[in-house]
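Note that one protein chain of the assembly has been removed; the remaining protein chains are unaltered in position.
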Amino acid sequence: MISRRTDLPLDGDVLAGFLPWLIAFMVFLAVVAAAGMFILHDATANWSAGLTHTLTVQVPPTKGEKALPAAEDPHVLDALKVLRTTGGIIRADLVPQTEVLELLEPWLGRDGAAGDLPLPYLIDAEADPDAKFDIATLRSRLTKAHPGISVDNHRDWLDRLVGLIDAVEWIARGVLLLIGLATVGTVIFTTRTGLSVHRDTIEVLHLIGAQDDYVAKQFAWRALTLGLRGGTIGLALAAPTVLGIGYLASGIETGLLPDASLGVAQWIALAFIPILAAAIATLTARITVTKTLAGML
Amino acid sequence: MISRRTDLPLDGDVLAGFLPWLIAFMVFLAVVAAAGMFILHDATANWSAGLTHTLTVQVPPTKGEKALPAAEDPHVLDALKVLRTTGGIIRADLVPQTEVLELLEPWLGRDGAAGDLPLPYLIDAEADPDAKFDIATLRSRLTKAHPGISVDNHRDWLDRLVGLIDAVEWIARGVLLLIGLATVGTVIFTTRTGLSVHRDTIEVLHLIGAQDDYVAKQFAWRALTLGLRGGTIGLALAAPTVLGIGYLASGIETGLLPDASLGVAQWIALAFIPILAAAIATLTARITVTKTLAGML
Amino acid sequence: MNFDGSDYVVRFENVGLRYGLGPEVLQDVSFALAPASYHFLIGPSGAGKSSLLRLMYLAMKPSRGLISLFGRDMARTAREDLPGLRRRIGVVFQDYRLLNHLSAFDNVALPLRVAGGRERDIQKHVEELLSWVGLGDHMNASLPTLSGGQQQRVSIARAVITKPQLLLADEPTGNVDDRIALRLMHLFEELNKLGTTIVIATHNESLVKRLGHPRLRLDGGLLLGDPQSRRGRKGKGDEMLDGSRHMEAG
Partner (left out) sequence: MNFDGSDYVVRFENVGLRYGLGPEVLQDVSFALAPASYHFLIGPSGAGKSSLLRLMYLAMKPSRGLISLFGRDMARTAREDLPGLRRRIGVVFQDYRLLNHLSAFDNVALPLRVAGGRERDIQKHVEELLSWVGLGDHMNASLPTLSGGQQQRVSIARAVITKPQLLLADEPTGNVDDRIALRLMHLFEELNKLGTTIVIATHNESLVKRLGHPRLRLDGGLLLGDPQSRRGRKGKGDEMLDGSRHMEAG
């Protein structure tokens, strides 16, 4: 597949100085794009896990009457019963009124009318993330129990955000694809340049009785070493960049970007990018050379 | 500076096929990165204009008493007076109680206890975006009028979001810089490759009595045409991408990305990127060739 | 020596060659070279000598006609078999075609390496041959540091290092003086005695006259009879091919 022979002056030519940097640049972009994709993907996954499957059920206070303690309100008890008998709901707990007050603080003021106000009752429920869970059925069952009950599954704003992130992810994927194509194109072009620069040499080898393979192997070997060199440089430059972005992101809102650092598996995946680039380079070089040689008698 | 002479076989060599695509790739990335920067910048600017200078002042309901109509509550009147006499505040209006009810709907239920509940009063104020406005002073003046009054300038989450966007903007700037450097590097390397491929020809011209300029001009001309060609391709590919991203982004939340489309001035700025790339290419080629030639006797 | 048609080392029949859409630079060329024969290929500049050699060393296909090498019809030989055939042919190119990034030694060693020779044998052979052509002191010199005549001798050494069955040399003595030219011709004679068929294209008239080998004369793409050579070393293995335009080469 490859050969370390150096009948061709491949190591000394200008391309040898050029190709690694180009591949380094490509690998750098690819690694950063892939890392960004990982982080975003993790973020949406976290959100889905942490938020999508949480439901807040709100039971309005019973009008006109002196409020009963939450745990005794019949509507609340009904709602809890409904929730606990719904397949897919794995937990349903009453939110203590003190917490409800805290939630309302921005609206009612710090010394909000504690016991005086008829506060709504809140129930925090969790759905099994694996079970297919039908929010519409649940909603209709709950309103049957008491018409004023509302169910909030936090989907509205989350859906929008996930949509945005998805779009960004798609862009990152597009950039990755583009970089892949650009790398292949670059290797094809540089190999062709190499072929034309060394055309006389190749022709002499050919006329001396060298097999196509003899020549192709040397180009492939060169592409492999240059590709690996460039890939390593690119990865080396990208790693601190990724770490820096992670640091910046984690300095922002933990809720917005829950975990901006990468796992071991993800780092390993990133480390495969330069290897992939070198493999692409090697294969492209081999194919290009073989095709060109096939054109000679 | 440049010359259309073609003693050097520059148009026919493999690099002539390679350089435009490389520059196209660079210009593509640069245009997309710059467009992203523009959109994000506009978004933060919009937020700052639309939100940063809006204050919400909340006056707690007078405890124990039957609530007066908002416009008659003495604390509200005090707060309005303070606001209207504060330099930099250009508007301060009472929010009608119906709107306050709407805002509270998620918490109090749709049939929330309208007249029965002691609702807080809300005042919507606007600060002059140009005036330097000290929120702390205002806050202390208001609490002097009535201790329960709170002021919300919507800064908390906005600051976080703006911080995130700023970070992304910085990354985009870094990518732009990187692309610029990569373009210069690419042009230097391809020019050097050109020089080494055509070294014999250059030497003959030199020995025949050609001035350095005679040779350098031809390389510069080539770099200019190839650079422009590549830049145009890159811009042509980037334009639909930018439009597409804008379309995707506008399909999401209008509140989050207020205006994802670019203005005329911004499009013109983007159109300058390929011209800049071609200029960089031309200059780099000229300098590289002149330096190399200076090394010959 | 007796042999039938298939025993010719080189056989051309009505060969024509044109480059691209240009005129035929070789027209109806027919001849046959017997094993261990030695010919000069002469003719004015632009007559087609280098083109004829190019066909023989398999750098090109003829536009028409039949070429057979070592008894094999080239039109019917698979591309995979060509490297093997090329290794049996040594070529001195008119413009040398040496590899500039390699030393004189490595240039000469190249055909052996391509053929997969053992490095120890290569060492000895190459050094011996380079000394013989007067480049013992320049064994490890890089190519561009050699003078024109030195490079020419490297190219000759590369062509003969494998003791090829067919040696084709295109103006091999254009850049050396008569003394070295004669020495190189002796090298070719030695090879010839060992059985190598030799064709040398040259303008060096004094050399052609002095050595007196049979001549192939080209003019304007046509192979012409050479009356002098008929008087020369007749019967060294060459035969008239049938057909009116076929001529005796030697």
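To keep things simple, chains are lettered A, B and C as they appear, and every chain counts its residues starting from 1.
Heads up, the rule we're going with is that a residue touches a chain if its C-beta (ideal position, glycine included) is under 8 Å from a C-beta of that chain, and two chains touch if they have at least 3 such contacts.
Please read all numbers here as calculations on a predicted model, not as lab measurements.
By the touch rule given at the top, the unshown chain touches B, C in the complete complex.
Considering the whole complex, the residue from C:16, C:35, C:149 or C:212 that touches the absent chain is C:149.
Interface note: of B:16, B:95, B:184 or B:210, the residue touching the hidden chain in the full complex is B:210. Even with one chain removed from view, chain C keeps its contact list with that chain: residues 19, 22, 44-46, 49-50, 94-95, 134, 145-150, 153, 170-171, 174-180, 203, 205-206. Taking the complete complex into account, residues 5, 7, 9, 12, 200-201, 203-205, 207-211, 214, 297 of chain B touch the chain not shown.
FYI, only the chains that are shown with their structure count from here on.
Touching chain A and chain C together: no chain.
Look at where the CA atoms of chain A average out and do the same for chain B: the two points lie 23 Å apart. The geometric centre of chain B is 71 Å away from that of chain C, both derived from CA atoms.
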